[in-house]
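The complex appears here without one of its protein chains, the remainder shown in place.
After this line comes subunit A, so read on.
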Amino acid sequence: MRSQTPGTNVVLLSLSLLALVVWLGLDTVSLAANRIVPGTGYRIDEILGWGGALATCLPWLALVGIAWRPTRPRLVLALALVVLMLSALPAWLALSAETLVDIPGARLGIGAGIWVVLFLLLLALIELRTRLVLGRLLGWGLLLPPVASAGFCLARWLEPLALWQEYRSRSDQFLGAVGEHLLLVGVAVGTSLALGVGLALAMRRWPGVQKVGFGVLNFLQTIPSIALFGLLLAPLAWLSANVDWLSALGVSGIGWAPALLALVGYSLLPMVRNTFVALEAVDPGVVDAARGMGMSRGQVFRQVRLPLALPVILEGVRITTVQAIGLTAVAALIGAGGLGTFIFQGLGQAAMDLVLLGALPILVLALLVDALLGALTDILRPGGAE
């Protein structure tokens, strides 16, 4: 009887089948003699032979089986398998390094196969977390073993890994770049939050401001970021040449000043829009009751309107911050520093691993901020529930 057994989990099934094909079919690693020459790709069977390669497929086949007839205990098993495989990926890289690297200075690249499998495994993790209704904290805790495994393998065996080599030759700049990146994003988001809330309040009071304000902000949003940096160059250069205290501050046509201005400009629209909509959307019945009970205007705003609007305002902060983390990468073009520096250096030297050294932390930062602010929004929702 079909209806008696749990239905097939199509998501998990297709993810594991796809991962199986990718795992066997695409290059898992590549090896290059030095930084200049392009690497040679190695599929898994070229490293382990077909017997070994098929042996590594067993966990995938187990996942396929579980997805075919999932029950809760089996899904827990699948979750353990996925976490185990995530933790095994760095070990696999270490094994490849031990087997393949024979000359000193050779560089091991991470192949397309590993990236795709990593992506698919993370999707499977999310799917399983949703199915098993795990808490936010536990969900994040599941990532600890893979991260620990990666750290351990990097320290012991992965010296030839190209990404790791790029990091080690720039380890002193790396933390500085992360710091610059976060500082730019933090100041830009902080400034646009202060300005945005002020502007949203003004818009609520004067409808004229609302029309003009949204018009200008929408227009700003449509200018491509590189063009905006270019447009800011001339006026800022003129200002720093003519206003002493500005040049003393370090304002010039390039560098952090135009980057910050552009970031604030782009951040304002989502910030103002969310704040405005959030404050407007508060149930008029609630406000009427609050006033009818004898709350003053200030009390209505502080105790009723603002707390009810806060989750939506925070949503705006979240969108803005994630967007700003990405945009700040482009700001490296005009010498504002940050992780974008590595990306553009890497592009210039055709060194993809250096590009990754800039891009991966940006990705991780964006995901972290997204998750943190999302959790904060949930906590602040009325009644803590829904």
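The rule is short, and it goes like this: contacts are C-beta pairs under 8 Å (C-beta built on N, C-alpha and C of every residue); 3 or more make two chains touch, one makes a residue touch a chain; residues count from 1.
Just so it is clear, contacts and distances are computed from a predicted model.
Student: Can you pick, from "Quaternary amine transport ATP-binding protein", "Amino acid/amide ABC transporter membrane protein 1, HAAT family", "Mannosylglucosyl-3-phosphoglycerate phosphatase" or "ATP synthase epsilon chain", the UniProt name of the chain not shown?
Tutor: Not shown, but named in UniProt as "Quaternary amine transport ATP-binding protein".
Student: If I consider the whole complex, including the chain that's not displayed, which of A:Leu77, A:Ala237, A:Val277 or A:Met295 touches that chain?
Tutor: A:Met295
Student: Based on the whole complex, identify which of A:Leu228, A:Val304 or A:Ile334 touches the chain you can't see.
Tutor: Touches the omitted chain: A:Val304.
Student: By the contact criterion defined above, which parts of subunit A meet the unshown chain? Give residue numbers in ascending order.
Tutor: 283, 285-286, 288-296, 299, 303-304, 307-308, 382-383, 385-386
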